[in-house]
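For reference, the structure is listed below as C-alpha cells.
One chain of protein is taken out of this complex; the other chains stay put.
Per-chain residue numbering starts at 1, and chain names A, B and C are given in the order in which the chains are listed.
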Amino acid sequence: MTFINKLKDFAVKSPWLYRINGGSCNGCDVELATTACIPRYDVERLGCQYCGSPRHADIVLITGPLTRRVLDAARRVYDEIPDPKVTVAVGVCPISGGIFRESYAVCAPIDQYFPVDVNVPGCPPRPQAIIEGVAKAIAIWRQRL
Amino acid sequence: MTSQIATLLAVLLFPGGLFALVLGLALKGADRRVAARLQGRVGPPLIQPFFDLIKLGFKRTMVPTEASETVFLAAPLVGSVAMLISAALIPIAGVYAPDTELGNLLVLLYLLAVPGICLMLAGSASGSPYGAIGFSREMALMLAYEGPIVLIVAAVGMRTGMAEGHWVTFSLTEIVRYQQVHGWFLFDPIMWPAVAAFAFFYPANLGIVPFDIPEAETEVLEGPLLEYSGPALGLFKVMSALKAVVVLGLGIALFLPLPFTGPLAFVGWLVEIVVLMLVGVTALRVSAGRMRIDQAFVFFLKWPLLLAIASVAAVALAAGGAS
Amino acid sequence: MTADPQLSKVSTIPVGPLHVALEEPMYFRIDVDGEDVTGVDINAGHVHRGVEYLTMKRTMTQNVVLTERICSLCSNSHPETFVMAAEVIAGITIPDRAAYLRVVAAEVKRVASHLFNVAILAHLTGYEMLFMHVMQVREVAQDLKETVFGNRMDLAAMCIGGVRYNLDAEMTAYMLGALDKLEPEVQSIIKTYKTNGSILRRTRGVGVIAKDEAIAVGCVGPVARAAGIDYDVRVVAPYAAYDKLRVPVPVMKDGDVWSRAMVRLYEVAHSIQILRECLKDMPGGAINLGERPDIPAGRAVAKCEAPRGELIYYLKTNGEEIPERVKWRVPSFMNWDALHFMFKGAKIADIAIIVNSIDPCVSCTER
Partner (left out) sequence: MNFLTLFARNLWHGPYTDVFPFGPATTPEHLRARITFDPKQCEGCRLCEKVCPAGAIRFTRTPGGMTFDCWHATCVFCGTCEFYCPTKAVKQSNDWHLAHEQGEKYAQVEHGLIPNQICVECGAKALDTSPAVSHIKPPLSETEVSELRARCPKCRNKYLRSRKTS
C-alpha cells in the first residue's frame, strides 16, 4: 500500500492541463496561454504541460460563462477526459456568470453542469492567481488518484 | 541455450529493455530541461518523464466508440516491443556486441519502420479525422525518409565491406570494429555525404521539429495520439523514448564508435549519446519552426536523397580508385 | 499530394469548436482533398453571450464596464468608442489631459495585442522559442498595464467625460523606463520576423488577399493595410489627441500572412513612439468632468481604430439612464469574409496560421 502511495506521490508531479473555452472574452484564455507557455511563469516546473487532446488531460480549466451554443460541445469534451480529473473554473464568469449573468445566452454558473473543484475569481485573474488555483487543484487530484 | 538466455537478457535488461528505457526517459528529461533553459525557463525536473509515465499508469485508457479496439490497443504495444528488440541490436563499442545472427542492419531497418507503421495504424484505428490526417502525413514522411536511410546504410556497409575484402556488410558489429581500427567515418571525407544525409534522417524519424508534422499539436492536435489516454499513451511515450536511444545509438555505431573497451567505453558511449541528444535534438528542436508536409516531402526528395545517392557513389568510386 | 487512396477523395474535417490552435470556440467544417483545402464553412455563434441585450439592461455607467468585457484583447477600444458616442450626444468636450491619457491607454493595449498575435503566429508554425521570446517581451507591456492601470487585460481607463486613471511623475518615469526596455526588443523581433527562415517558409505567399478583393469585402485594420489599403481611423478621422500626434501608417503590398504580421510589428514600434510623444507633451489639468454627466436623448455614431481595425459604435438614448439601443460593428466582422479568399489553395497546415493572421476576435464579433 505504501508503495502505491509513493507512486501516487510521484504521479501528482505530472498534472497535464487542458482548457475549455466556454465562450469567454479571451481575457482568461490569454492569461492561461501566458501562464502555460512563457518563461516568466513556467508551469512546467510543476510538471504541468498543456495538451492538445482532452484525453491526455488531468486538470481541466474552464473559462467563460458557458454560452448555450458551446454547452454541448463543452460537455462532450469534458466527458472525453479520463478519470480521475479535477475541474478549475478560471475567472468570475464560470463561477457565477459575472457581468453576463442575466443574459439569455449564458448558462453560468457552470457548477450546474460540471463538478467544479476549484474557483479562481478575477477578471481576468493574474497568472500567479491561476497558478495558485492549479496548485489547489493538484492537492485535490492527489486525493482522487 | 546460453546464447538464447543471453539474447533474452539483451532484449529485456541490457542494452535493450530496462536499461534502454531508463536511458531513453532520462534523455527525454534532459531534452526537456535543456530546451527550457535555452528558452529562458527553469523547466521540469530531469526525471519528469518518469513522473509522466507513472501518472499515465494511474489513468484509464478510453477506447473511442468508432475505433477498432484490437488495433487501437495493439499498436502501441507492438511499437514498444519492436523498439525493445531493436535496442538489443545496437552495439555499444567495446562493451556490447549483438549476436551476429541478430545484429543485422537490415533487420534493424525493418524494426525501425515499425513505430511509424504503428503510429499510422493507431491514427487510422482511432476513427478520428485528425488521426486520419496524421496517418497520411506519417505515411508521406516515411516514404520520404526511408529511401535515404537505406542508401546511407548501404554506403556505410559498402565502405566497411569493401575494405574488408567483400562487397558489402550489414553487420553493425563489423562496422563498429572497422571504425575502432581505422577511425571514425565522421572524419572520413568520403562518408561526409552519408553523415549529412543521416543528420536529416534522424529528426524525421524521431518526429521532432521541424519534422514533427504528423503529430503537430497546433495543426492536427497530436494526430495519431489524439484519442489515446492512460497506459496506452504511456506505451507510446515508452516507444518514443526507446526510439531516441535506438536512432541515436545507430548514429553512434555508424559514424562515431569509441575505440576503448571496458567501463571507459561505456561512459564514453553515454556521453556521446547525451551530447547527440542535446546538440542534435534539443537545440534543433527549439531553434526551428515546423515545415509543411509538402515542403518536407520536397525537401527530402531533394537533399537527403541526393546526399545519400552521392554517398553511395562516393564509396563505390573510392573503392574503384583504390583497387 | 496524397499518400492514401482513401483520402484522395474529398473528405470533411471539423475544426473546433474547441480546438487547441484556436484561442476561442469557433467551428469550421473544412473540405479537404488530401492536404489541400477545397472548401470552408464557418459556423459562428459559440461566443454569443447576448451583450447587446445586456447593454439595454444596464445604465450608461455600467455599460462602460460591460463593453470592456466584450473582448479582452481590444478591451480598451470598446469602452472608448462607447463613451465617445455618449459624449457626442451630451455635447461634452473632454479635458486635454484626458484626451492624451486615452491615447496612452489605447496604444498600450495595441502594443500588447499585436505582440500577442505575432507570438501566436510563431507558436502555430511550431517555433516555440520565438513564441516564448515574444511573449516574454510582451510581459513588459503587461507589467506596465498592471502597474499603471491595475489589471493585465482590462484597463478600466475610460469613463464618460474623461478617464479614470492619472499619471504622476513616478508613473510616467516608470512607463518611459518600460518603453526603453521594450523598444530594442521590438526592433530585434522585427528583424527576426523579416529574416527567419522558419517563419518566412510558412508565411510568405500564404493566405494571400489582393487589394481589390480586400476592398470588395471591406477589410479593415492591419489586414487591409497589409493588402495595400492606406486606411487608419487615427489618421482619417482623428479622435482623442490623435490630431496633435504624428501617427505613421505602415502599408504593405503582398497581402499575405507575413505582411500582416509585419504591419502589426511596425505598428508596435510606431505605438511606442506615439506613447513617448504623449508622455512628453502631456498637458496638465483635470482628467475627467467629475460627476456622472446626464446623457440627453439623441443618437450618435463614433469610431476608433482598435488593434484589429475600425470599430464603430451606434448609440441611441432617450434621456434615461439606460440606453435605448447600442450597436457596434467590430473589425473582425469585416475581416471574417476575407478568410474565404485567403483559404483558396491553402493546405490543412495553413488553416490555423491563416485564421490567426486576421487576428480574429470571435468574442467581439459574436458578442
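Note that contacts are C-beta pairs under 8 Å (C-beta built on N, C-alpha and C of every residue); 3 or more make two chains touch, one makes a residue touch a chain.
This one's a predicted model, so the numbers in the text were calculated from it and none came from an experiment.
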Residue among C:133, C:225, C:264 or C:367 that touches the chain left out of view: C:133
Just name the one of C:43, C:188 or C:318 that touches the chain not displayed here. C:188
Going by the contact rule already stated, which one of C:58, C:225 or C:367 would touch the omitted chain in the full complex? C:58
Just to verify: which one of A:29, A:42 or A:58 makes contact with the chain not shown? A:42
List the residues of chain A that touch the chain left out of this view. 39-42, 45-46, 92, 95-99, 101-102, 111, 116-123, 125-126, 128-133, 135-136, 140
Considering the whole complex, not just the chains shown, which residues of chain C touch the missing one? 58-59, 61-66, 68-69, 129-130, 133, 136, 143, 146-151, 154, 156, 159, 164, 188-189, 191-192, 195-196, 292
Interface with the undisplayed chain - residues on chain B: 36-43, 283, 286-288
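Everything below uses one rule, namely that only the chains that are shown with their structure count from here on.
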The chain whose C-alpha centroid lies farthest from that of chain A is chain B
Applying the document's contact definition, name the chain pair with more C-beta pairs in contact, A-C or A-B. A-C
Rounded Å distance between chain B and chain C, as computed from the means of their C-alpha atoms: 45
Between chain A and chain B, tell me the centre distance in angstrom, where each centre is the average of that chain's C-alpha atoms. 36
What residues in chain B touch two or more of the other chains? 39-41, 217-218, 221
What positions in chain A touch 2 or more of the other chains? 39, 52-53
Please name which positions on chain A make contact with chain C in the complex. 20-31, 33-34, 37-40, 50, 52-53, 64-65, 67-70, 73-74, 77, 98-100, 102-106, 123-124, 126-127
Can you list the chain B residues touching chain C in their complex? 38-41, 129-130, 132-133, 135-137, 139-140, 143, 209-210, 212-213, 216-221, 286-295, 297
Once bound in the complex, which stretches of chain C touch chain A? 17-18, 20, 23-25, 45-51, 53-54, 57, 65-66, 69-73, 75, 116, 120, 123, 131-132, 135-136, 139, 142, 146, 151-154, 361, 363
